[in-house]
Structures are given as structure tokens and as C-alpha cells.
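Of the protein chains in this complex, all but one are displayed in their positions.
Take a look at chain A:
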Amino acid sequence: MSRQANRGTESKKMSSELFTLTYGALVTQLCKDYENDEDVNKQLDKMGYNIGVRLIEDFLARSNVGRCHDFRETADVIAKVAFKMYLGITPSITNWSPAGDEFSLILENNPLVDFVELPDNHSSLIYSNLLCGVLRGALEMVQMAVEAKFVQDTLKGDGVTEIRMRFIRRIEDNLPAGEE
């Protein structure tokens, strides 16, 4: 009986770490392929974007959320539904700009960085930059052009991880913005 229970927990543990381990292997590989951190950051953003434009369909199909009427609703959905569904965490939303077009997502724990330490020669690496690309790509598919960037990172010694989200404009036509 206990062997059965052990089996279940082992599987669950392996399953939850698979993504973070694979992501770590990817970042390691990109650091070998590209000479500088900036290029790795760009590559992670681009890959995240490609994932985001497809992930949004999965999200909309599974979450049943309706259309967001403003950026505040969007923020709520991102933090309380999307992050919860995909990463099992609920970041808090803070630091709204007076115009209501910018906010911060504060992640107490970033599951991507479990067991990760940045080596000294990669101080400009934005390890979790894939997330920014995912957010950008996913929101573009629902007609919002946004900018997402890390402004604090526990990997760099900050107390929390903070992603700053900025609304740029609504995308009127249905053609996705071209990728440079």
C-alpha cells in the first residue's frame, strides 16, 4: 500500500520539476550558443513570445474568462488566473501608474529559479525573460500591445521578483504585429 503512495508522490514531484529543469537546461544551452547575456535575453523573449501566442488559446479554452474591459481586469486575470493555472503562484498587483496603464506583478517565489544561482560572469542575464515574452505574445493575441520587463529579480539579490507591465496600445486590426 505504501509503495503505491510513494509512487504517486514521486511522479508528482518529477512532473512539477520537469518544466523548471528543462527551462534551466535551455538557458544553459543558450548561454553557450550566444556570446553575451543581451543576446540570450533577446532569444528568451522571442521564444517566450512564440509560446505566448499559442498558450493564449490553451488559456482561453481552459479558464473560461470573458473579455477584459480594461487593463485593471487584465491585470487581475493575469495574476489570479493565468499565473495560478500555469505556475501555481499568485503574484500580487501593485504600483499602478496614475493613468492606469502600468502596474507591477510581485512574485514572492519564482518557480523557474528553484535551485538556480547565477554565475558571476552572467550578471546581465535575465534568467526568467521567457515569461516577459509569453506575456507579450499572449496579450498581443487578445489585441493588446504591452511591454513586460523584470525590474527586480531574487536571482540578483533583490528581495522579490517584480515584472513591470506597461500598456502601449490596443491593436485594432486582426493581423499580429510582425516580429523583427
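What to note about this one:
As a working rule, a residue touches a chain if its C-beta (ideal position, glycine included) is under 8 Å from a C-beta of that chain, and two chains touch if they have at least 3 such contacts; residues count from 1.
Definition applied: contacts and distances are computed from a predicted model.
The listed options are "Trafficking protein particle complex subunit 6A", "Mic1 domain-containing protein", "pyruvate dehydrogenase (acetyl-transferring)" or "CCAAT-binding factor domain-containing protein", and the UniProt record of the chain not shown names that protein "Trafficking protein particle complex subunit 6A".
For the chain missing from the display, the contacting residue among A:A25, A:V151 or A:I168 is A:A25, taking the whole complex into account. The residue from A:S15, A:N64 or A:N121 that touches the chain not shown here is A:S15.
Residues of chain A in touch with the missing chain: 6-7, 10-23, 25-26, 28-29, 32, 43, 47, 50-51, 54-55, 58, 85-88, 111.
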